[in-house]
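Here is the structure we will look at, set down as structure tokens.
Only one protein chain is missing from this complex, and each of the others stays in its spot.
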Amino acid sequence: MTVSDVVELEGHIIDSGLMERAFTVVMELGGEFDIEEFRVGTSKDEESYCRMRVIAEDEATLHPILHELHQSGATLAAPTDATLEPAPADHVVPDGFYSTTNHPTDVRVDGEWVPVGNIEMDCAVVVEGVERAPDGTVEPTGDGDVTAETRVLNGIGEGDLVVTGDAGIRVKPPERPRDSSGPFGFMRGGVSAERPSASLIRDIAEAVAETKAQGGHVLCVAGPAVIHAGGGPGLARLVREGYVDAISAGNGFAVHDMERSMYGTSLGMDVETMEHPRKGHKHHIYTISEVIRAGGIEAAVEEGLITEGVMYECVENDRDFVLAGSIRDDGPLPDTITDAVEAQNAIREQAREADLVLMLSSLLHSVAVGNCLPSTTRTVCVDINPATVTQLLDRGSAQAVGMVTDVGTFVPMLAEELLE
Amino acid sequence: MTVSDVVELEGHIIDSGLMERAFTVVMELGGEFDIEEFRVGTSKDEESYCRMRVIAEDEATLHPILHELHQSGATLAAPTDATLEPAPADHVVPDGFYSTTNHPTDVRVDGEWVPVGNIEMDCAVVVEGVERAPDGTVEPTGDGDVTAETRVLNGIGEGDLVVTGDAGIRVKPPERPRDSSGPFGFMRGGVSAERPSASLIRDIAEAVAETKAQGGHVLCVAGPAVIHAGGGPGLARLVREGYVDAISAGNGFAVHDMERSMYGTSLGMDVETMEHPRKGHKHHIYTISEVIRAGGIEAAVEEGLITEGVMYECVENDRDFVLAGSIRDDGPLPDTITDAVEAQNAIREQAREADLVLMLSSLLHSVAVGNCLPSTTRTVCVDINPATVTQLLDRGSAQAVGMVTDVGTFVPMLAEELLE
Amino acid sequence: MTVSDVVELEGHIIDSGLMERAFTVVMELGGEFDIEEFRVGTSKDEESYCRMRVIAEDEATLHPILHELHQSGATLAAPTDATLEPAPADHVVPDGFYSTTNHPTDVRVDGEWVPVGNIEMDCAVVVEGVERAPDGTVEPTGDGDVTAETRVLNGIGEGDLVVTGDAGIRVKPPERPRDSSGPFGFMRGGVSAERPSASLIRDIAEAVAETKAQGGHVLCVAGPAVIHAGGGPGLARLVREGYVDAISAGNGFAVHDMERSMYGTSLGMDVETMEHPRKGHKHHIYTISEVIRAGGIEAAVEEGLITEGVMYECVENDRDFVLAGSIRDDGPLPDTITDAVEAQNAIREQAREADLVLMLSSLLHSVAVGNCLPSTTRTVCVDINPATVTQLLDRGSAQAVGMVTDVGTFVPMLAEELLE
Partner (left out) sequence: MTVSDVVELEGHIIDSGLMERAFTVVMELGGEFDIEEFRVGTSKDEESYCRMRVIAEDEATLHPILHELHQSGATLAAPTDATLEPAPADHVVPDGFYSTTNHPTDVRVDGEWVPVGNIEMDCAVVVEGVERAPDGTVEPTGDGDVTAETRVLNGIGEGDLVVTGDAGIRVKPPERPRDSSGPFGFMRGGVSAERPSASLIRDIAEAVAETKAQGGHVLCVAGPAVIHAGGGPGLARLVREGYVDAISAGNGFAVHDMERSMYGTSLGMDVETMEHPRKGHKHHIYTISEVIRAGGIEAAVEEGLITEGVMYECVENDRDFVLAGSIRDDGPLPDTITDAVEAQNAIREQAREADLVLMLSSLLHSVAVGNCLPSTTRTVCVDINPATVTQLLDRGSAQAVGMVTDVGTFVPMLAEELLE
């Protein structure tokens, strides 16, 4: 006695690795398969198709297999509507809720495929514009469009209709670019350890320029090491010249950046060598204290306290910035969002708008931004620690590149490529 | 035309490195010195004394030298009272505020040395129980004792009397233990790279046991890697048996720990191998959702949802725990303090109570706790990344040891040493 | 005008990733393909088959595509004999020589497929037992079997018949195990970062035990850190009890191991804490000097100079060891092979005999051993540096596992699992 179900795979399912993944999932999770139909694209541009019956000894084995196949991009051959269950309480998901991937996703409601808005990993999907009868059937209310979107736990309210199970859901993992030409062709997911650094920086510069040329939005996630290592002036120029549209950072980044502006030259210290006792931590506190006195970063720029640097250019050129607080912060600055949930929401807005994200030496902030990114957003990760780069790349982005290098040489060289 | 001032150094000023540091500070910052008196302790237990005139070409050169000598433990030969200035606004320090070290410190008020309470690095010192006349003179109000304590920026209110300058301040860096015997003798500040691991774990166990035997308080800072790597059961036992009095962690640690309890066996997954698709992230969300539904960790333990693990033992044995939120959290749990400032304050309370801190695989939380520790608290840092251990040790603790090892083998071996 | 050729792929070509790789190779290198036949195995145990015409605009494009497909396991549909060219001089390969993978390989000589002996990566293949006519045709001499084997450059003599081009060569990359059960099922090529350490060590112990139970040979590559970290006694026991059949190490490993035996207790030093001035380097030199005086390690054991440790157990239990010299060695010991080419040859012998290789904290020696291993040998890499583990795993072994842990806790725990 076995149970089974039929799934379909379509597209460039061989070279995207989907077929391999599907076979592996079935075998690793203890199932069997029976290929009912297989048409291979006979040329490079032709898509392939596979209809596969998945067989397992019981539902408890079959279910996780189907779930995984789903998440990888397979669809049930005979689509039914998605099941919707009301959330039992605020911030609580119903039993069996569907947990999202970061890939483009549709849910089937009342026979129609509805795209899931603001796709983000590990969320629930809430459907609006429908009502659910006691027997579980769902109908449009007719008051507006039927819509679906991802929600993190604290965005769920009691009674929200949440998708459960795997039925009626369609996931489309983006395919990696099929060749390595073009300005984004080098972003193929790996850490480029044995590439000449200068030529890789040139490629990244070209990808940034191309993104801007296409009207895209570049978000830069930056850690304090960017400033320590001397990348501040270069990044400030990229903000001024519009190659970077937004900054996502922490309290420390902003303070170090403004400290450079406030105490770099006015007090006669050599900003180049940064040689001063006890690492000038007192200036760190002073900087925060003065910005608090002024009433915030914008006010500090306006009253002439801050006259250069990344934050200065953000204010002067009206670039969006989010400073997310953390438990190691001094101060913090009035601009720093100290509540983690609020900060996540602000980061989420930034992430959704981005077409290319530069992650520079900031594990915490890069993970936070990365958590909110769909797999279709281009990503460049730069860090001197290879483990950090590997961790950041490991989230299924279709076009990504990692570079293990010194941010203190990377930023000036990138700025030179783009601006000179 | 030169300016000068006289400082004194007392104690084991040679083998503690204070003399060397004093000479180096003067020379690196461009000064000269004239040793007016020097008495060296002629035997191991006898203290030494040095009176040194520091000479510089102008006040701008002399001041930072005196400041650094101060912070290192030198005192002005002719002590005067500390200068107190009112804070100009909430969260704003007066010009020239004194920024604390993490060493025991006194300030001189109205001719008396007052110990600074709750010493912590990079804070201001606020004096209470005095009033300041318009001419700057300070007198006790007589309404209570004159007290001084450290304050972070957001603990400062307008008008608080803040210590400025370096005069009237006495810093006493703790001396490292003068020999390597005794249960804490191995905690001499280094990363023990070439020590046999098993014997070092034995020493750490002995230090924990001795701390408890002396009635001390052991705080454990733990990252999620403790759970992933299989250290959960061992740590839970240490909490239950009272070797760990408090836990300082993040939302992720608690969720991973409780997920192990909730889904480890009930859903038939092999907790040992943790092999399941997509790393079981859905269980992560479920765990949070269920704990939210229950109303928090304590309620979840009480209703039988959580039946083992570190959080369970904390609740059952009434151990203090702080879960500090961060921008990469899922959920978060109702117990997680999402505001960074509030979380810091909770961590500060934990840090002040601790006699020995075990930092296990958590850079963010360990830095946050470390920021609040006086240099007299014993510290053990364990991480597989040597850069993390180095960074955590680099804060002047008098008795500290770092170990670059796998927390997944460390915790079980430590538990075995202590419990068997 | 295009050129083309037909290749075939057979076996579990989808879940092994071969199809994906084939498609990717063609597209990345600028070719096109036409799938002439495709039969997918409809169940888990049925193999698949693909015949693909590869099309390119010219030979210069086609050739590298065919070469890569070859190396990945595809075969030319219409096999011809391999081309053989005489080596023009000692240590010199003929133009267009075939450079080996580490996968099982056959070459076609006079219509017969001959297996290539002692397969090893990046070598040439020399065919013996044939003679080559001036027109390039090859015939068996009849004096013995026709054989083929890999040769490194310095094993090639003038006139040796070396395989050139890609024709007549068949590469069979081993498939990874199709499920994760069994004693070797966990060796699937990844670095197990989030596995509980203790349970992974248990799995490794089981794989070692199973290898021995099957009559296999276990080779341990060990760096000096094994001794520093306290793993010496555990490894010595594994050698004594026969779980480790051979040791591949350097001069430093052997000296540290014997120093422990010679000076651990006799001079009153505490071997446990290893606390002594300047790291006891003088004992290091003494150890070498004494072993030189005795006439070598075996003689030193026999005269009672060395009474315990890994080298002692090797001598006493007649286990093979190779000590390969390097430019950072002190001494060296008389047993250390100082010539790199000779040492490589000795390592090559060890590698060929091994069924499972444990690589413990030794990048240099592990790379040297790994270079000589066919992809069918099981490999376990243990190091505290994740970059080292990644580098060592990245050589296409079909069954391998990496563990980022502390060798000082790993070895005792492994020994305990196996011996208690």
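Of note:
Letters are used for the chains, namely A, B and C, taken in the order the chains are written, and counting of residues starts over at 1 for each.
Just so it is clear, a residue touches a chain if its C-beta (ideal position, glycine included) is under 8 Å from a C-beta of that chain, and two chains touch if they have at least 3 such contacts.
Predicted, not measured: the structure shown is a model, and the values here were computed from it.
For the options C:H12, C:H284, C:R319 or C:R378, the residue in contact with the chain missing from this view is C:H284.
Listed residues B:G41, B:P183 or B:G216: the one in touch with the omitted chain is B:G41. Although one chain is hidden here, its contacts on chain A can still be listed: residues 180, 186, 193-199, 201, 228-230, 272-275, 279, 384, 404-406, 408-410, 412-413. What chain C contributes to its contact with the hidden chain is residues 25, 29, 60, 64, 67-68, 71, 88-89, 91-93, 97, 99, 122, 124, 152-154, 268, 276-278, 281-282, 284-286, 288-290, 292-293, 324-332, 336, 338-341, 343-344, 347, 364-365, 367-368, 371, 385, 387. The set of chain B residues touching the chain not shown comprises 14-17, 19-20, 23-24, 26-28, 30, 32-36, 38, 40-44, 50, 178-180, 386-387.
Convention: only the chains that are shown with their structure count from here on.
Distance from chain C peaks, on a Cα-centroid basis, for B. Counting every residue number used by either copy at the chain B-chain C contact, over half are found in both chains.
Spacing of chain A relative to chain C, judged by their CA centroids, is 39 angstrom. For this pair, chain A with chain B, the centres built from the Cα atoms lie 34 Å apart. The distance from the centre of chain B to the centre of chain C, each centre being the mean of the chain's C-alpha atoms, comes to 47 Å. Among the residues of chain B, none is found touching two or more other chains.
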